[in-house]
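Heads up, one of the protein chains got dropped from this complex, but the rest are sitting where they should.
Take a look at chain A:
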Amino acid sequence: MNQPQAVHRADAASNTDLPQLYRMMRRIRTFEERVGELFVRGQSAGSMLHLSIGEESAAAGVCAAMREGDTFTTHHRGHGIFLARGADPNRMMAEIGGKEAGYCHGKGGSMHIADMGLGHLGANAIVGGGIPAVVGAGLAARHKKSGAISAAFFGDGATGQGILYESMNMAALWQLPCLFVCINNQYGMGTRIDQATANPRLHERAQAFGLAAETVDGLDVEAVAEAGRRLVDGVRAGKPAFLVVDCYRFYGHARKDKSPYRDPVEEEQGRNKDPVAFARNALISRKLAEESALDALDAEVAAEMDATIDFTVAQHEPPLSSMFRDVYAPTEPEPEPVRSRIDRILARA
């Protein structure tokens, strides 16, 4: 088998300095805003777009502790994580637009994006569906002595799925290099975490399985990066871990959801918990950056992300003939199209 080896692009976040973390968070925020625009302009192929605005610190902070060769899976709200692991935003946006130039040639979209070259074993549209893959990747890392870790990113909603507990149990039992990252944005679709569990202290569940576990405030990306680095170091040494990043989902579950089920006061308070603004203020108050320099950086990021829309709009759709490709390996015959089959059967001499 020619399974591609995970390699990592040089420009991925590997620096936990606040300016670098801020830049990555700004890129994620702006990318997500452009995803929303793509949808509004009718250029998004996917009808299901889940934005991670308000959760940027989890992606930027944890991914800063990961390195080349590490693998990961994400949930359906995973754009930011992929960007933080070095994704090309043009190819991401093109995939979200269902275009041939996208990471998965338009077949995957927002919720099934993946790139083996960057170690992205796949986003997932099944809540919890991508979690056990990191147990297998952890087994492979141990077997091949690669020194890689494998991280599963998921939301608080996945804590309702049994597969999470099966996976954590196996990772702990076998001391695999697995990291479980629960991005607690307080909502599983429209159900708030306290309406879904009697014990919202989610890290306690992981402790029960014998994992190193903690909760960090997602407002502060430096705290997330620090917790991420600490846990990832342990994971790499064969001590699996679980990290909850507490944050707030700024907008609805998906693009069309105006979240009428949320209290406007709660929403306003939640949106005040803005990791991007918090980092920006910290950079200025700690004199790590001038406001004008940050404005320039924001403008540069805006231009980068504007270009993703132009790129995507200019790309073509995959050809209809690609429809039967990749159900099976390229060495195997493609499935017979229904129309050809009908014509063949009903052909009369």
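In the analysis below, a residue touches a chain if its C-beta (ideal position, glycine included) is under 8 Å from a C-beta of that chain, and two chains touch if they have at least 3 such contacts; residues count from 1.
The rule is simple: contacts and distances are computed from a predicted model.
Chemist: Tell me the UniProt name of the left-out chain, picking from "Alpha-ketoacid dehydrogenase subunit beta", "Phosphoribosylformylglycinamidine synthase subunit PurQ", "Sugar ABC transporter permease" or "CidA/LrgA family protein".
Modeler: "Alpha-ketoacid dehydrogenase subunit beta"
Chemist: Touching the absent chain in the whole complex: find that residue among A:Ser44, A:Thr74 or A:Ser150.
Modeler: A:Ser150
Chemist: Would you mind spotting which of A:Gly54, A:Pro89 or A:Gly129 touches the chain that isn't drawn?
Modeler: From the options A:Gly54, A:Pro89 or A:Gly129, the contact with the absent chain belongs to A:Gly129.
Chemist: One chain isn't shown here. Among A:Gly42, A:Gly162 or A:Pro264, which residue touches it?
Modeler: A:Gly162
Chemist: Tell me which of A:Ala140, A:Ala196 or A:Ala289 is the one touching the absent chain.
Modeler: The single option touching the absent chain is A:Ala140.
Chemist: Which parts of chain A face the unshown chain closely enough to count as touching?
Modeler: 1, 3-6, 71, 73, 102-108, 112, 114-116, 121-122, 124, 126, 129-144, 150, 162-163, 166-167, 169-170, 173-174, 325-333, 335, 345
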